[in-house]
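Every protein chain but one is kept in place in this view of the complex.
Letters are used for the chains, namely A and B, taken in the order the chains are written, and counting of residues starts over at 1 for each.
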Amino acid sequence: MTARTHPFQRKANLASFQERVVFWSLRAFTYIILLFGVCIFSIIIIKGAPTVFDSFRVTGSFPFISNDFLFTKPQTLHVFKYKGEIKQMAADDYYAFVGQTPAPPPAEIPTTPPAPAPDANAAPSGVAPVAPVAPAPPAIPVPILTTTGINPDDITEHETYSYAAGGIWPQIVGTVLLVIGSMTVALILGIFSAVYLSEYSKQGPFISAIRLAIVNLAGVPSIVFGLFGFGIFVLAFGWNVSLMAGWFTLAFMILPVIITASEESLRAVPQGFRQGSLALGATKWQTIWQNVLPYALPGILTSSVLGIARVAGETAPILFTAAYATSDKLPWEITITPDRLSSGALGYLEYPFLWIHDFVFHGVNALPYHIYVVSSKIPQNEYTERVQYGTAFVFLGVVMTIALASILLRTRLRNRLKW
Amino acid sequence: MPTPVHSSSYSNGPAAEQIGKIRETLLLMASLTDRNLSLALRSLVERDDKLSDAVEAEDSQLDELEVSLDELVINHMATHAPVATDCRFMLVASKISSNLERIGDQAVSIARRARELNKEPLLKPLIDIPRMAQIAAGMLRDSISALIDRKAEMAQEIIRRDKEVDAINKQLARELTSFMLEDPSTITRALNLTLVARSLERIADHCKNIAEEVYYLYQARDIRHERKA
Partner (left out) sequence: MSTSPTTIMDETTPTAQSVEVVMNPASPALDKSSRFNAPTIIDIDNVDFYYGQSKALHGINFPIKEKLVTAFIGPSGCGKSTLLRCLNRMNDLVDGTRIGAGSIKISGVDIYDPSVDVIELRKRVGMVFQKSNPFPKSIYENIVYGLRLQGINQKARLDETVERSLRGAALWDEVRDRLHTSALGLSGGQQQRLCIARAIAVEPEIILMDEPCSALDPIATVKVEELIHQLKQNYTIVIVTHNMQQAGRCSDITAFFYMGRLIEIDTTEKIFTNPSQRQTEDYISGRFG
């Protein structure tokens, strides 16, 4: 009896073998990439999450819960042996423990450590254990005791690690401010130039050259943008290291992406909307403002999400333009002394302007920069890991939150303006 | 109440307007023909030459209507490419108008014969001719109302009446021939009467054609030349 054969019988041949090999290799590559991603994320989450979640603390007043890692400033970690026992303390706790008069905090130091800048006003760190102070029975030579009755000679092997204690509140604030500000600047500039390029300009070799130049800008390394910002905004414009300089530097870095994406979105708006509007006697600007831009906006926002992640993640452009490793004041902690106001009653009207001026020309900290500092500028050991991974974890969270917010905004817009 | 005569599938708009115009023209022709036919018969029966003149005068109007109806039909066909009932209506309207026009011509011919006959006394009392005329006029009216009221069955019934007219015509011809054989002086009058009868017979034929067209319009079946029974 012959085997059941038919014209479509499956046969082993080279093509089907090749097909199978290709399928499995493609699949393997994809899953290897996925595996790496999972590894990176899980290390950050496993090592970073405890830093954040262990720092929750119930407080006596509203909002009854606080997180020392998220909402306090960084401090120097003091590690020392006290009577043979290893102790870790944040700077505040250390000085409270030993009872010395803390050294006056140095002024803002824009450079990198070693520059411990303990802030006397910071909240006490949760890391510090309350020292069980047994009244030391004085022995042979009477040592000079500190105000808290501690013999400095009992403290041995004293080491300090900058930023390894306390929290990262200024960095979070700085990142959020940089993202919001630079996205605003980039969207305004980007949309306006995209509108010009795709709606107003006469298409020709000149405009094509401009477009090509813009696209190529996207390939410029971010450190070059940092130098550009430093040269133009910090030095030439005299903005110093400030939020403003950071905003514009970052904005210029992502402008190519925004312009290209905005042009795409504008092109995606049906031509009929423009013609219909023009045929009803609308001017070009009326048409664009009322009948093109609203429908392009969701698309523009979608692509800006990418820009957000990039703005939040870049270290190089803000290295010279906006970031301090440490700053004793948040941007809104501004005091305007009366002598800066003009004399007379009108002088008080200047107050808001001065406030805004000081705000935007204030340098900030930022999460990516902080990660860079804590992981490359201070010694690496078991005491510093906590802040490194904690910061990375928070950073991921911040970027995701901002991206999520813009995705929600986009969805809302799109639902309202569907065509 | 259904719309009289075929009404377009278009509710309004130019197509409905044009079809309406064709319908109006057709009905106008029908009523004019009907009037001319009865005037012609009255001129014969009442021996009134004035009525004969009226028939001849009004026939030109009928001719003009036929021409303008054909123009309307071809314009509508060219510009609207009618299909289905609309399409049949175009063909049928043109044919009916042509039949009506010929009925009008026969009425004119009757009126002319009547004028001749009125010059001399009657050959014999008019019995058969009014009967034929009654049937033929009835056929015309009925076929038009079959068109207006969309009654295809009525059309079939009209077709049967044509045989009656034919029979009377044959019988009358025989009778008049015998008159002529007996007395040659009656030849002119008898011939004229024969011609009147023949005209009436033709009119009945045209009415039959109209009825067949009406049947075709509403049933989409051609019943011409189906004489089996």
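Quick note on the criterion: a residue touches a chain if its C-beta (ideal position, glycine included) is under 8 Å from a C-beta of that chain, and two chains touch if they have at least 3 such contacts.
What you are looking at is a predicted structure, and each value in this text was computed from that prediction instead of being measured.
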Missing chain: touched chains present in the view: A, B
Per the touch definition above, residue among B:Ser31, B:Thr79 or B:Gln134 touching the missing chain: B:Thr79
Where the unshown chain meets chain B, residue by residue: 10-15, 74-75, 78-81
Chain A residues touching the omitted chain (full complex): 202-203, 270, 272-283, 286, 290-291, 295, 417-419
